[in-house]
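Yeah, one chain of the complex is gone here, protein chain that is, but the others are all in their spots.
As written, the chain order gives the labels A, B and C, with residue 1 at the start of each chain.
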Amino acid sequence: MYNLDLQTILHAFEHYPASELELSCASFTIKIKRNSGENLPHVQTAEITKAETVEHRKTQDTSIITSPIVGTFYLTPAPDAPPHVQVGDAVDSGSVICTIEAMKMMNQLEAEYPCEIVRVLAGQGSMVEFGQPLFEVKRR
Amino acid sequence: MYNLDLQTILHAFEHYPASELELSCASFTIKIKRNSGENLPHVQTAEITKAETVEHRKTQDTSIITSPIVGTFYLTPAPDAPPHVQVGDAVDSGSVICTIEAMKMMNQLEAEYPCEIVRVLAGQGSMVEFGQPLFEVKRR
Amino acid sequence: MIRSLLIANRGEIAVRIIRTCRDMGIRSVAVYSTVDNNSMHVQMADEAVCIGGPQSAESYLNSKNIITAACLKRCDAIHPGVGFLAENAHFAESVEKAGLIFVGPKPETIALLGDKIQAKRLAKEAQIPVTDGNEMPIEGVQEALRVAQAIGYPVILKAAAGGGGRGMRIVEHPRQMAELFPVAVREATAFFANGSILMERYLTKAKHIEVQLVADGSGSVLCFGERDCSVQQRHQKLIEESPAAKVDRTLIEHMVQCSRDLFSRIGYRGAGTVEYLVSNGSYYFMEVNSRLQVEHPVSEAVSSSDLVRLQLLVASGIPLSTNQSEILLTGHALECRINAISTGKITRFIPPLGPYVRVDTHLYDGIEVGPYYDHLLAKIIVHAPTRNQSIATMKRALQELVVEGLSTNQKEQLAIIDSPQFKNGAFDTGIYRQTIEAQSCKNT
Partner (left out) sequence: MIRSLLIANRGEIAVRIIRTCRDMGIRSVAVYSTVDNNSMHVQMADEAVCIGGPQSAESYLNSKNIITAACLKRCDAIHPGVGFLAENAHFAESVEKAGLIFVGPKPETIALLGDKIQAKRLAKEAQIPVTDGNEMPIEGVQEALRVAQAIGYPVILKAAAGGGGRGMRIVEHPRQMAELFPVAVREATAFFANGSILMERYLTKAKHIEVQLVADGSGSVLCFGERDCSVQQRHQKLIEESPAAKVDRTLIEHMVQCSRDLFSRIGYRGAGTVEYLVSNGSYYFMEVNSRLQVEHPVSEAVSSSDLVRLQLLVASGIPLSTNQSEILLTGHALECRINAISTGKITRFIPPLGPYVRVDTHLYDGIEVGPYYDHLLAKIIVHAPTRNQSIATMKRALQELVVEGLSTNQKEQLAIIDSPQFKNGAFDTGIYRQTIEAQSCKNT
């Protein structure tokens, strides 16, 4: 949870189909509900997590997006759903790029800056630890 | 006891007023007696020891004579006697330069080569250990 | 039986737990923060998971990442070590909810004993002498003054939810109350998110004596002797010993009996310690530490046992197979904590070795000791036939120890061990002030 402000969170929530959002970090806790009946399957609660960018394993002009938590890495939001992103995709700041499951909670990881996915570094369904490289990206 | 041969020992014994000599080392034991009634006071048995020369603490063109045994260092052969050598003395190879007492035995140390005494490095009556510098000398 | 254990801690205690895992053939999984990636516990464990950044809140207190790591690494249990989450009932509960074994007491036991006012009430019910004090949280300075008047000065203010010397204030005179009471409330709120304050009579000439127990939660409560932990600097223990010196053995036996009764009464499970103050031939209940303690090797030495092993057996649901009569306490043991008093990179570390000496540490040449965590570098434990021999051996060990690259309290520890006050044995919790601080004053 790095440098998240209220506007960023509300903005993200607005652009994402979740009906409720609860977010806790060392300095604050926030709960947001949408006034509509829509619900996401397979997700009990959603946490929006901004990826920390570590200059790690980077080649030439690419950057590495690492995991901010310990969990199971999924490229897809749900078993049968299409992947959040694919190699070659251009993603905007705030776009969800993967899901990391931890303690039965699905945590959606957002891109912190506009970028293009160059490589996926973690395997679908594999365990990832804190700081583990997930994506190699090229800043746009 | 370094590189002692019988001739060296007999030669040394001849030039020294001891009446008996008993010498033991790893490779041999030798006992010599002189057929005369003369006796040295304060010396029960005498051992002739050839000094090992270690290039140690030497300044410019001087050499160091070190102690080949553990014992008490004496410049004099007996309490009231004049010293074996003094600074400035020129000594010949085989000349006795000091006495080292060990287990009530007086061991006379001989110069291994002709030299001049530059400095005495051990104190009268002080303990010396194996390899301890005793004299700084200048080879002649 | 536990087959795979996640150790939710770092430093010497993580290393120490991994050693017992190896002895028992249990797979060990370490967790670490990004600054600990070269730590000894990471190197020694069978596997290791990075759980967050340097700040404890991000890593060693990050229960979610820890529990997720345990689940994903297919562990069946989590050992919290000492400190961090070891006495956190909420964490223990989360661990159990995730289907894992928490190596420690039941969450409700931790919660119960974590509240000092409740714990004291419990002790009173079990007929254990307690110091005079309030039974309900004190509301404001006026009530504090009234209670203190009834108890008699000096009094000590403690965070009801706290421990480890934080939030404690000694009030010697009513005129200090208006200033110190709000400070205690503020500190208690800041550290423990709970401003409840407990007030007790402050015993000035007291020894800190604690009783080491292990219970299986199904009837068996074993005692591994007592420890005297009176050598403290600002309520932080520095030296511990067993058996206690210059304390009446009958008194100790009573304390042991009280402690065992208390644990039986609450169905305690796991390793735990009951802490007392001993003053003027009487003892007073202080608190229960519902976890392993830093100084546990002292009791391991005198009882020739491995308390972590027992923790793991009990946590696996295996009842204690030993009888109290089989626990032979022999000789005398001492522990000195070697603390860092600066940060730095260890350039040379040589532990003391040889007869009677045990060392628990995570140090090695080249490791960086940073500012983020506990300053404990090593524990030196000696066990010899008599107290005098223990002291002599500890002195030898402290003289042998080499820690270069940062400053430690090694010399201070040597000064205490070698002081007439310590050797005499009749010291109280003022000994640090009497030996070290008095010395520093003289030197300046």
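FYI, a residue touches a chain if its C-beta (ideal position, glycine included) is under 8 Å from a C-beta of that chain, and two chains touch if they have at least 3 such contacts.
All of these numbers come straight from a predicted model, not from anything done at the bench.
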item	value
Omitted chain's touching partners, listed by label	B, C
Sole contact to the chain not displayed, among C:F181, C:Y356, C:Y373 or C:Y432	C:Y356
Sole contact to the chain not displayed, among C:N38, C:S218 or C:T330	C:T330
Footprint left on chain C by the chain that the document does not show	15-16, 19-20, 22-25, 44, 297, 300, 304-306, 328, 330-331, 348, 350-351, 353-361, 364-365, 383-385, 389, 392-393, 395-396, 399-400
Contacts of chain B with the absent chain, listed as residue ranges	26, 69-72, 102-103, 127, 129-132
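In the analysis below, only the chains that are shown with their structure count from here on.
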item	value
Chain contact graph, described as a line, ring, star, complete graph or other shape	other
Centroid comparison with chain A (C-alpha atoms), farthest chain	B
Where chain B and chain C are represented by their mean Cα positions, the distance between them in whole Å	67
Computed distance of Cα centres, chain C from chain A, in Å	40
Between chain B and chain A, distance of the C-alpha-averaged centres to the nearest whole Å	88
